[in-house]
Structure formats: structure tokens, C-alpha cells
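Removed: one protein chain of the complex. Kept in place: all other protein chains.
A, B, C and D are the chain letters, set down in written order, and residue numbers restart from 1 in every chain.
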Amino acid sequence: MIDPTGLELVARAVRGAVGDGSVRDTVHAHGAATLDVPPEDVHEVLGFLHSDADEPFDFLSSLHGCDYFPAEPRLAVHYQLLSTERRERLGVRTRVTVEAAESGVVPTVTDLFPTADFQEKEVFDFFGVRFAGHEDLRRLHMPEDYEGHPQRRDFPIGGEPVLYTFNEQRVPRWYE
Amino acid sequence: MSSPLAAVSSAAEVSSPGPLWVQLVKAVVIFALVLQLAPTLVWLERRLLGRFQSRLGPNRVGPAGLLQPVADVIKLVSKESSTPTTAVPWMMAIAPVISIGTAVLTLAIIPFGAPGAYGGEFALAGIDVSIGILYFLAFGSLAFYGLLLGGWASGSKYSFLGSMRAAAQLVSYEVAIGLSLLGVAIAAGSLSLVDIVAAQDKVWFVVPQVVGFLIFLVAGFAEAARPPFDLPEADAELVAGYNTEFGGMRFGTFFLAEYLEIIVISAVAAAVFLGGWHGPGPEFLGPTWMFLKMAVLVLLFIWVRATVPRLRYDQLMSLGWKILLPLATLNVLVTATLVVLL
Amino acid sequence: MSSPLSVPYREREESVTLERLEAPLAGTEVEADAELLTINIGPHHPATHGVLRLLCTLEGEVVRDVVPLIGYVHTGIEKSCEDQQYWKAITFVERMDYLAYYFNAYAFCAAVERLLDEEVPPRAQYLRVIHMELNRIASHLFWLGTAALDLGAISMLWWSLRDRDMILDLFEMSGGQRLHTRYFQVGGVIEDIPPGFERKTRDFTANMRTRIGQYEALLDENQIFVERLHEVGIVPHERLKDLGVSGPLLRATGDSWDLRKAMPYCSYEHFDFRIPVGTVGDHYDRYRVRIAEMRESMRIVEQALDGLPEGPFITDNRKVALPPRHELATSMEALIYHFKLVTEGFRVPPGEVYEAIESPRGELGCFVVADGSSKPARVHMRDPSFINLQSLHDMAQDDLIADLIASIAMLDPILGGIDR
Amino acid sequence: MLFEQILFFLAAAGALAGAVGVVVLRNPFFSVLALVGHLLALAVLFLLLRAEFLAAAQVVVYAGAVMVLYVFVVAYVGGIEEPLGPSAGSLRVLGPVFAAALLVEVAIATVGSGLRAVDSAGPDVTAGFGSPQAIGNLLMLRFLIAFEVASYLLLVAAVAAVVLARRRRGLEEAGGERVYQVGRRPERGPQAADPAAAGTGSPGAEPVGEREPADEAGPAEREPATAGTGASRED
Partner (left out) sequence: MGIAWFVVLSAFIFSIGAAGVLTRRNPLVILLCLELMLNAGNLALIAFARAYGNGDGQVFALVVMVVAACEVVIGLGLIVAMYRNKLPIDADQMSELRG
């Protein structure tokens, strides 16, 4: 695990390579290190971390979304990087508002990590984060014609009408 | 040429067909045999697969599950036969009939005992034709139309792929089967199955024709579309291949035809290579020996199914064309040379 | 926008086609006059191990393109967890990857424990290792059976399920349930193993060794089986890493990346085991790696049984763990804790954590966000099946249909884990 | 003889119906099936004429092999319905006329006096007539040259079919090898084949020797049946 000092070193390297504003904050908690990155810099930061010869984080283990509902900016995309050389993990987090997320501020990283393909689709599906530049962004788990993004915190739990023959008359908008 | 039935086969008979009642008895016996053997085989396979797979198998219906096939048939008959909208219904209806018809008709030439074993002069076979092996090959190649029509008429892509596979597979292995039987025909000097079995009174053809026997077995597995050559209905790939869209008794008929095909292949192998009715003891035991040999081969079919994975399509083709066919040709050449020289 | 339901079902189904992709058939050479056939393998198909839908483009028998379409068993477990107290969410996450439930439960519990900064007693850690490794064997056994079934070896399924049932018997002994035991608890395990468990487990491992030998004799020495797997479905190591593939699939290419060794958790550093790796990364290597992993797992189980430390099986922090039953009758405090836990659950300080472990299928990560209440604000599982599925295209393209089926089998996807 | 006559008329009706079906049906697939029915009916007629070897050959060769080829091609070309539209020149008009004229001519020739000579059941023939032995004797003794020429013709046709049906890409890719190669991928780089080079250096990681290292036994030399049974079987 990266210790706090190591995290600051990484942050300094990133700032040096990408720009001063590229790391808003560093978080080291519960033995995990996270960089807080503005959405427009995500691609450069990940590209730098991915290809930096010194300490490459060559493996994107996970990409997931998160909704910090009452707080703003609400939505976040997390990138869990892994360096198989150093055997260390590094989280990169970018937080965006709902409007920004839907307008496509967050860039795709599928060109750096092809593994992000499904996961960005999933984040789009569940949180409505529109990744700019993703080739084939569409719903993955939910039906194609589903409305809304179900894992946002303000999306109610339960109550999905399921169509059976016995209730097809009662399902709303069935006759439309 | 007095009896009408004799007229049909008169052209093709070698030994005397016997009086009319004999023909009728033969027909009844063969049909009874067919209707008994196939369900018994289904039961046997399920019981044995259970044993192979360390489970019980059907044991609820009747003693030792013996009535399970009856229950299956009742279930299948009472099921609805659905037809996809893209299908050609009448063709779907006749496809299983072709399949089972060719299998039953092939059984007619299987000799179960020596001519005159139970008195009289006639052979213990439905008909004893001079073109016996060709007859078997002819109906084997007609069986292909059952699979083809079934798959094509279903209007489903899986079925279509399955029937195309069936066509390619049957055509490829038909040649190997024909050549493997040709070796025996050369050695016996006849195509008639009765003559071939009669020619084995000293030594079974499995000994001089061991290569032919192995080729026949392998190609027979392919001909019956049994594992490891069950590609036309490879359930993991094509759901059920040509019979994907078949339900109810139409599926049941295909199913029955497949098992009849196993019986036919076993019977021909037993007659041609394993000495048919020959065995120790008096002559009237002939049918017993024949059935025993068939049973051994049928068990082999089941055993192989429990053990062996499925071949891939290209492996199947290269096995058929690159290994079996040259080997069978070589076998025929060697046999012919030896027959001429000796 | 008109109601989606007013569109006939067929038309809605047709909305997902290859035309929507920018470059269909990318990465393969198809002649201009090739006869292409688009076929849906799944969602209901004998070989898709669940409701996986593969949109395949075939040229004859050759798969020119395959697009996995998922979501048919999406049950919203991640969302449901947000409405459950932490210790009740364990039962939910267990049902994601329904063949590796101990791993799901462990990943979640470990993440919560890290958020709580809760120490897990060594005995609990060893018990967790025992159960996870048994679960790994069970999962691999199920894989072995279904993979062999897909290749046409039907008997393997029953044999491997027979052995898996012996593992389920062990789980029933320790946890009371055969599947989804909810044996792991935040802070430890819910109960100590009963007497007789150790002997039965040793019997099992001894038995299993000979069984694996038999299975190898059946499969490995079968020319058809070997030829079906040899040199099929090779994806280069770098490409696999880019695709995020981990676990046995990655190790089959010769990469020895295994979180149990690389970043040990749950006292895996105490055990002596080896990491099986392959050489070329074809299906045969994948098969061999998994078989060898079963043997290594048995070694770990035996070592854990040998060195099982004495002590509590769950943390004595009464705020997190339920007090033992007998205390309820004697201790007022225990009763209060019990009441609080059962009604409200425990609260977790705000924070977020990503905990990754090595599941039978690869890196299983659990991302938990706590907002200070007694319910998680977000639970996300980085399920290896989900990520590994992306490599199916690379594995199966330009191979025959039968190889596609073998690829699915060797990928070992669990649809419950993919769709969650 | 009554039964024989019934059989003849059934088979003749089948043969005629099949023949008409071939010409009339618009979907080639059904035409092919009609021809199969026609051929089977003909086989029955052959049997009535005491030509059992030819009947069997008819079924094996025609129904079993030739028609399968047709089915393949129809499936491949995709059962094109007969194109309607303007007829191409005079042939469209003259074709039916010629056909009708031929029918009339043939009818006159057969129904007229020409067939008196064969209007009998034919002489009694020996049991061996039309058996494989009889045909074989004739082929090998009297018609050996015809037999040899026919076999060369078959060989030439087989070669011609291969040449016609192969894809026009060049000789090295001709023939049945194509399907076989399509499933194979190019040789992998040495990096992935070598565990030591590809491993990312976990300290406790140790290859269990699933196979011999790549430099000792490359994938080309590996024996499929024995690979991987070395190290891991013992423990």
C-alpha cells in the first residue's frame, strides 16, 4: 500500500507532468491512497500514471461510479489503479455535478485501458455519466429503453412494474 | 412368383423367400423387435449412464425403472407439437417419418439366424437380398433427408446449421463406411449379408478385417450421430441442432430413429464383422448369439457417450477425409491384393 | 417519446444489432463476398452458463464477431445493499457470484472491517481461509463439470458435482446452510467450526486428491479433449492485462499475479503454497492452471487445519459482533448490544474503501462507501466474471463455433456476478 | 402379376409427379426434393425390371450423393426463386413450342407401332440377372474400356470441381485447408511464452511446471497427450 509520503510523491509527479491543477486533493485513509482529480484532467493523469516508466500503474482493476447524494458535486467516478511492479494500488477519483456528468465532461479511458469499456457503460447505465469519446456508450444492465439511472441515491428503491399476462392490463402505459 | 409380397422382393432375393405366412411372420417379428428394442435401449442407456455417472438413473416407474420409456412416450405424445412461424409445417411433419422409416427398413436385411435354423429353407432375415450391403448404404444415405428436411423446414438458424453439419458429416462418413464394408465384401465374395455371415463359420471377419472393423465402428458412430460425433445435434453449441424446433412425438420420433440407427449399426457390425449368428452350441441358438453381439456393441455406444468429449467440426472432417478414407482405401487395396494372390 | 412498450417486442429486440457498432467485424479478415449469418447464442442456451446473450456473426462455422449482451439477470443487488444494514447486506452480496459466495462475503466484510478499523482474530482468519479455499475448490469443480459438459464429456458434470456436494456438506456443518451460508461476519465468523469438521475436511482433501487424479486420467489423456483445448483461444498476455483480466485466465499466460501472494490478506502469508502458471495461455493452460489450483487449495486447507490457532472466532467488540447466546441470559449489556445490533445495526464512520481479493475467477474487489449511518451509501463489486467477459471477443474471434463454446467454458463466467 | 402392376403404376405416377414437380415448382429447393422423389420412384421401377444393383446404385449415387450436392448448392446460393420479368428473346416463345412438339413426336413414336417388339414381359431371366455379380462380370470382361474411361471421367470431374469451387485467391489457399487455418492464431511472442519473463515478480510465486519451459519444448513439439502430466501428477 502506498504510504502518505508516497502518495504525495505521486501527486507531485502528476502535478509536474500534467499541470498544477491536475490534483485537487490527496486522500489517505484506511490504508488506501486516492488522488482527487478534476474531470477534464482525468485522461492525462491516467495516461501519465499508466505509462510512467518509473512507477507505472499498468492495470486498471476497477472503474466505478458513486453518488455522494447530499454533497456536491454529487457524482464521482473512481479509478482503481494497480501497479503489478510495485504491488500497490492507487485510487483516482473525479467528482462531477449531475449536469456536467450528463454533458460529457468526463473523458473515456478506453484508449488507455480497454477494460474500461464495460465498466464505463455500467457507470453510464447506473449513474448517467456520459463518457466523452466512448465508442459505444449504451445501457449495459438495464433494458435499452429504460428511463433514469437507477443507482443514483435519489432513485427510489423498488416499484418496478413487471409485465405478466395477468397484469398486463394494469401496467401503466401498456396501451399507449 | 405366386405371392404378391414375393413379387416385390423377387427381383432381389437370393435364397428362397418362403411362403407368404413366413413373410408375414418375419414382418411382424421385425416390427415387434423394433418396437421393443428401441425403448429398451433408451432405458438401458439411461440406467447405464446413471451408473457411469455414479447416480441411480430412472428407478421410479416400474421395477428398476423399466416402464420409464412408457412414461416418456406418454409424456411426448401428450405434448403439444409447436411449429415456428418461419417453418414449413408439412415438411416438419414428414422429416421424422423419413428418419424412422429408413432405420426400420434397414432392419429388414439383418440376418438373425442361419438359413433353415428353425426348419424350412428361408433365411432368418426380413429379406435376403443380393445387394445387402448396398441396401444398407442406400437407406443410410436416405436417412440424411430426414435430418436435412427437419433442419431446413424448421426455419431456425440453429436447425439449419445442424442440418448442414449433418449433411456434411453423413456424406463424409458414408464413403468410409462403404469402403470398410467393401473389404469384407471382397473377402466374402458377396454383398448379401446372409452370405457374408455364412462365410464366417471358421473365422470372424473381425480378425482379417480388423482395420475395416475399426473404421466401420468409428464411421458408424458418425453415421448414427452419436458422441463423440454428435455434431448435428451438439447440444452445447447448436442447442439441439436439426431437432431444435421439434417437440412432442415429432421429437420422440427423431429420438427413436436415433436409437434405431444405433441398433442397425450394431446389427450390421455384428453380422458383418463379428460372425453374426455363429457361436458355440446348436444352430437354433444363432439369434441369441446375434443379439449378444449386438448388445456388446450397443454397450460400447453407451460407454463411449459417457466417456468421450465431442469433436470439433474441422477435426471431424479431417478425421473422416484424411485418416479414415485413406485407411479404408488402403484396407480395400490390401484385401483385394491378398484375395487375388491367395 | 412514445412508450417503449408500444413498440413490438421484435422491433425492440432488433435495436441491438451490429450496425450500432462503429466497426463491426473489427480485427478479422472477411472477404467481401462472404456469407455472414447473425445468430443469437443465448440468452437461453445450454452453453452460456446462465442467461448470457452472445450476438454472433458467423461465416459458415467460423465466428467472425461476438458481442456479449448482458443484463438478463440484473437484480440490482448493489442498489438493494444501500437499503440494508451492513451486516444484513452480507446475504445480498453473497448472491452475486453464486458459486463463490464466501469470497463475496469476505470482500465485503473485509472492506467494512477496514472502514471500522476492526481487527479480526487469527482463528477467524484461518477459518475464513479454510472456507474460502474449500469454496475455491467447489467453484473450480463446478467449472470443471460444466466446462467438460460443454465440450461433450457429460459424465464429468456428475462426478464433479458429487465432489462439490462433499464440500457443501462441510459448509452445512459449519454454517448450517449449503449455499449462501452467510458464515462470514463482520469481525470474524459467525460460529466456530463444530467437532468433527476437521476430520471430515481432512477426509475430503485426501479423497479429493485421488479424485483429481482420476479426472485428469479421464480428460488429460483423452486425445479429443486435449485437441479441443490445445492452441485454442490464445490471447496475448499484454492484451489480457489491458482488458483487465485476472485470475486463472491471466495466470495461464505465465503471469504469476495472484493477490494471495502479491498482496496477502487474511493471513495468506502464513501458508506455503505455489501459484500454478501456464505457458502460452490457451484453453489447455487454463484448464491445467485451475486443476493445479485445486491441489494448492487443498494444501492451504490442510495447513490451516494444522495451524488453526486457539482463541475467539469473532472480535469481542460487542458493537460490531453479536454477543454469544449464553451472555444474553446473564448480561444486561449484552442484551442491549444485541438489541441495538439487531434493530439498527452498527454504524460505520464515513469513508470509502476498495478491498480486492483473489476469487476463483480473478480479482474480486469490493468498494464500500460509508456515510456514517448503519447502512452503506454504496456497495460495488468489481466482479471478475464481468471484467473477464470482455476478453471473450478476443478469445473466440476467427475460431469455430465449438471453440466459442469452449471459450465460454474456459472463461467460467458466472452471470450472477456479471449482472449483479 | 396384379401386385406388380399396382406397384408399377404407383411408381410411375410417383416418377411422373416428381418430374413435373421439378419443372413446375418455383423454389429450387422444392425442385430438388421433387427430383429425389422421382429418383426413388425410378429405383422401384428398376427393381421391377430386375436391375437391383442399379436400383441400389441409383439410391446411393443419386439420392445419397448427387442430390446432397444439389442441396448444398441450393442452400449456399440461397434458393433463388425463378426471376420473373420480360422473357429473353425468341427462346421464351419457342421453348414451350419445342417442348410440346417433342412430346407429340415422342408420343407418336411410342404409341404408334414402334413398340410392338418389346410389348411383352420379356424373356425369363436367370436369378443372377442384374445382380452385382452379373454387372461386375460385364464391366470387367466386356466393357473394361468403358469402365476405365468412366473412372477417368470421374477423376477429371473431381479435379475440375475443385478448381471451379475454390476461392480465387491463389493456389496456396486452395482446398480444404482454409477452415483449418482460420481457427489458428499467429505465433505468440516469446514474452508470453516464458513464465519468467512474463511473471510480474510476486516473491512467493513459483511456476509449478505445468509444462516444460518454452525454450526446451516449443509448442510445435509438444505432445498433446502427455503434456502437463509431468510435475503435477505426483503431489
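Keep this in mind: contacts are C-beta pairs under 8 Å (C-beta built on N, C-alpha and C of every residue); 3 or more make two chains touch, one makes a residue touch a chain.
Keep in mind that what you see is a predicted model, and the values were worked out from it rather than measured.
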Touch residues of subunit D, complete complex, unshown partner: 1, 4-5, 8, 12, 15-16, 19-20, 22-23, 28, 31-32, 35, 38-39, 42, 45-46, 48-51, 53-54, 57-58, 61-62, 65-66, 69-70, 73-74, 76-77, 80, 82-83, 87-89, 91-92, 94-96, 98-100, 102-103, 106-107, 109-111, 115, 117-125, 129-130, 134-135, 138-139, 142-143, 146, 150-151, 153-154, 156-158, 160-161, 163-165, 167-168
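One rule holds in what follows: only the chains that are shown with their structure count from here on.
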Chain ID, smallest distance between chain and overall C-alpha centroids: C
Distance-maximising chain from subunit C - centres being C-alpha averages: D
Whole-Å separation of chain centres (CA-atom averages), subunit B against subunit C: 45
Subunit B-subunit D separation of Cα centroids, rounded to whole Å: 21
Centroid spacing, where centroids are CA-atom means, of subunit A and subunit C in whole angstrom: 23
Residue list for subunit A, restricted to those that touch at least two other chains: 84, 87
Contacts with two or more other chains, residues of subunit B listed in rising order: 313-314
Touching residues (chain side subunit B, partner subunit C) in the complex: 49, 52-55, 157-158, 161, 165, 227-228, 230, 234-239, 305-315
Residues of subunit B that touch subunit D when the two form their complex: 4-5, 7-8, 11-12, 14, 129-131, 134-135, 137-142, 144-145, 148-149, 152, 160, 164, 167, 170-171, 174, 178, 191, 313-314, 317-318, 321
Residue ranges of subunit C touching subunit B (in the complex, touch as defined): 37, 39, 45-47, 58, 61, 148-155, 157-159, 162, 218-219, 222, 224-225, 227-228, 400-405
